[in-house]
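One protein chain omitted, others in place.
Then we have subunit A:
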């Protein structure tokens, strides 16, 4: 079935979106949530396991204090209240990647509640309310072999790897976010970006969406103005910041087309497809699974000492929003300029480039100019463009040393992005260095003067501005590999005129 989707502008003119986000963050603790197994990514299947994370009969969980500290710090950074007493709960369901056939999670007593995160979208600050932040254990990974779809149905064999089972997982749930209108996709992306930056600043997770250490489920619904919120769908498999934005947008368009046709939205889980940017239906939630939650009897309640929580709060690092304000001042940027740096995802890149010795203006020029343009054209995140802050700093160093002019520098940068090596290597290999051999330049200047006697006379008679034509001629013969300023000085000098 193909339906023509309505235009986005029309959709937001007619409907009001409500979004909500559930984010899972794998903590970077040394050991798993309830046992001493290591948590590093990778490893031969089923080698990072023990009786506890395999759920062997008789084994018992013991909560990892580092994980509890990490979630409390996340909660504090998100302005949450920290429960003085709370419990883990069992979420019961059968699935082979769940060693115990229940997941130790939290239910009605989460450790962090009622917080918020302010994000900036289009120059405005949007406050995203956080309902809860809770701690749970990750599941194993199932690989279905032999089927066409990689799903369990039709598979001839199912393999399970429990290395991931028991890795501490933090779930951060927002309250529904109404009132963002056309900006809903941008708000969703800005929230996940800000959340990622906050957590990275805390140093409790590497928050890599592509490795699954940050996973996001996006809830979307549409309603007519003045009416109740619509039925929501939950979109999973959203694996990049760009996908967060696209997933909301795509769901808004799809739901609008269903509603326009007089249809009804089904409450369901949908899967986002990176390649097409579409969502397809997954499990229907109409017959809700009964997880039979009850307090985990194998674990004592968590009762963090308020004095300890106060210490953790006092020791929080400078959070991204505050940090950015400080950078904006240091870099001397207007609000609007800073906003464009943020929108481009260039804050950390610029910061690192400046730390490597480049001026703020130069760093901003490269990241927001040439590199952002390429990122947009190729549809990749700026951070994944292929140029690193140290390479950009090296490039600018070559410019400052007079070895590259602006035009040559752009060519070198293209080589960097294409993975040809460091700026210095590319400059040398491609022979892009500014011609600084005065003998060759003098010859080129003399040649230009000889070829343009009329212009030369004009200059001699004092019309210094005419020198540009001769400079252009020299640049042409050197194929741009000369420093225009130097050439101009040489032309004037050969003609005996003061510049």
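Convention: a residue touches a chain if its C-beta (ideal position, glycine included) is under 8 Å from a C-beta of that chain, and two chains touch if they have at least 3 such contacts; residues count from 1.
In this text, contacts and distances are computed from a predicted model.
**Q** Tell me the UniProt name of the left-out chain, picking from "Iron ABC transporter permease", "Simple sugar transport system substrate-binding protein", "Acetolactate synthase" or "Glutamyl-tRNA(Gln) amidotransferase subunit A".
**A** "Glutamyl-tRNA(Gln) amidotransferase subunit A"
**Q** Out of A:6, A:55 or A:75, which touches the unshown chain?
**A** Considering the complete complex, A:55 is the one touching the chain left out.
**Q** Touch as defined at the start, partner being the missing chain; which of A:43, A:96, A:212 or A:421 qualifies?
**A** Among A:43, A:96, A:212 or A:421, only A:96 touches the chain that is not shown.
**Q** Of the residues A:123, A:226, A:297 or A:496, I need the one that contacts the missing chain.
**A** Residue touching the absent chain, from the options given: A:297.
**Q** Mind pulling the subunit A residues that touch the left-out chain?
**A** Touching the missing chain: residues 51, 54-63, 90, 92, 94, 96, 99-102, 152, 156, 158, 160, 290, 292-294, 297-300.
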